[in-house]
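Accompanying notes for the structure given below.
Apart from one protein chain that is not included, each protein chain of the complex appears where it belongs.
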Amino acid sequence: SIPTSAASEADAEELQKEQHARSVLRETFLRCLLSMTNKKVQFHMHEKVKVEATFGASDIDVLNFQVSDLHTPIGVQKEALISPVRIAQPVGLQVQP
Amino acid sequence: SWRGSAAPPSERPGERRGAEMKKLYGKDAAKILAMETAMQLNFDRNCDLKQPKYWPVIPLKL
Partner (left out) sequence: MMHCGWSLLGPLQWIHYVNKQVKVKAGKDEEHRGWLLTVDPVSASLVLVDFREEGGVSVQVVMGHAVEEVEVLQEADEETAERLQTSFLPPRTRMMDS
């Protein structure tokens, strides 16, 4: 961009808008994750595999979910970590009504 | 010192993270950082306590 003061002012304004949008989105997301604590959730894995568990916590990068009573196709795992970025990625999860 | 002024400044992870957060979230950085810290602590504590193992162990998608 052109290094004039008008341009840098516009840039600063744009940056502030972006920062504000980012923090609104992030705060709402974190609150939503917190609200899932101890809720029954269903993870949708690849190949249409669905598993149920009790949601515990997520790390802040959303790389790992800590869950309890995970009902796997071969039995219940009392404590488990599910990672969206490992090979068998879940593509989403749903909080049970 | 023998390293002179070209030496990289010593890195302090906490400080660097604070600066990154400021860049990302502007005036809300402190609030978001506090929420994230609490959440990460909670996650770490649960993992220490419950020792969860990754599932699935074997990838479903081969």
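First chain written, first letter: the chains are A and B, and each begins at residue 1.
Note that contacts are C-beta pairs under 8 Å (C-beta built on N, C-alpha and C of every residue); 3 or more make two chains touch, one makes a residue touch a chain.
Since the structure is predicted, the reported quantities are computational estimates derived from the model, not experimental observations.
Every visible chain touched by the undisplayed chain in the complete complex is listed here: A.
Screening A:A7, A:V76 or A:V95 for touch with the missing chain picks out A:V95. Annotation: of A:A10, A:V24 or A:V76, A:V24 touches the absent chain (contact as defined above). Listed by residue number, the positions of chain A touching the unshown chain are 17-18, 21-22, 24-26, 28-29, 31-32, 35-36, 39, 44, 46, 60-62, 84-85, 89-97.
The working rule: only the chains that are shown with their structure count from here on.
Of all residues in chain B, only 24-29, 31-32, 35-36, 39-40, 42-43, 46-47, 50-56, 59-61 touch chain A in the complex they form.
In the complex of the two chains, the chain A residues touching chain B come out as 15-16, 19-20, 22-23, 26-27, 30, 33-34, 45-47, 49, 51, 56-60, 64, 66-68, 70, 72, 77, 79-83, 86-88.
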